[in-house]
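With one protein chain withheld, the remaining protein chains of the complex are depicted in position.
Showing chain A:
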Amino acid sequence: MRALRLGRWLRTAPGAARGAGEGRLPLRVPPARAVPTAPVVSPAWVPPRPAWQDGQQRPAPQQKVTVEVLDHLENLALVDFRDAEGVERLQKAVQFADQLHEVNTDGVEPMDSVLEDRCLYLREDDVTEGNCTNELLKNAREKVEEYFVAPPGNIPLPKLEERDTFLQGF
């Protein structure tokens, strides 16, 4: 029931999260029903909209995403940030997620999942489906007998300096 306790904390003491931090943002609470000028405490704990918008006071970017981090992410996820706009989008996403650091979680045990107070369902060791090899192999672009054909192991991305990427001039 830690979610509930955290919720209560959010409702009763939103200011506590700010502490002495000047540039920090108060947790915005959605207006109840259609009363635009009188924000009241809502039982919804997750704001329906992002807590800051362009033009508003926002937390200063914690850290600029370095080229090393970008390179690492491109390698891990095999994505291409492509251009300055892509990097900007990532920067914003990081900044948005960084707001979570605004919440004071001292002494609060982390919650992995809202299911954490349930216990895992176990199924019996009975076969309930199968014999669908052909059906599944339809997903294969290329196959040999009953095998999916893949490239010979992972081909790592070339090193940054050998890669034709926008990041080189970053």
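Quick note on the criterion: contacts are C-beta pairs under 8 Å (C-beta built on N, C-alpha and C of every residue); 3 or more make two chains touch, one makes a residue touch a chain; residues count from 1.
In this section, contacts and distances are computed from a predicted model.
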Per UniProt record, missing subunit out of "Glutamyl-tRNA(Gln) amidotransferase subunit B, mitochondrial", "small monomeric GTPase", "KLLA0B05621p" or "AP complex subunit beta" is "Glutamyl-tRNA(Gln) amidotransferase subunit B, mitochondrial"
Residues of chain A (touch criterion as defined above) contacting the omitted chain: 72, 76, 78, 112-113, 115-125, 129, 136, 139, 144, 146-156
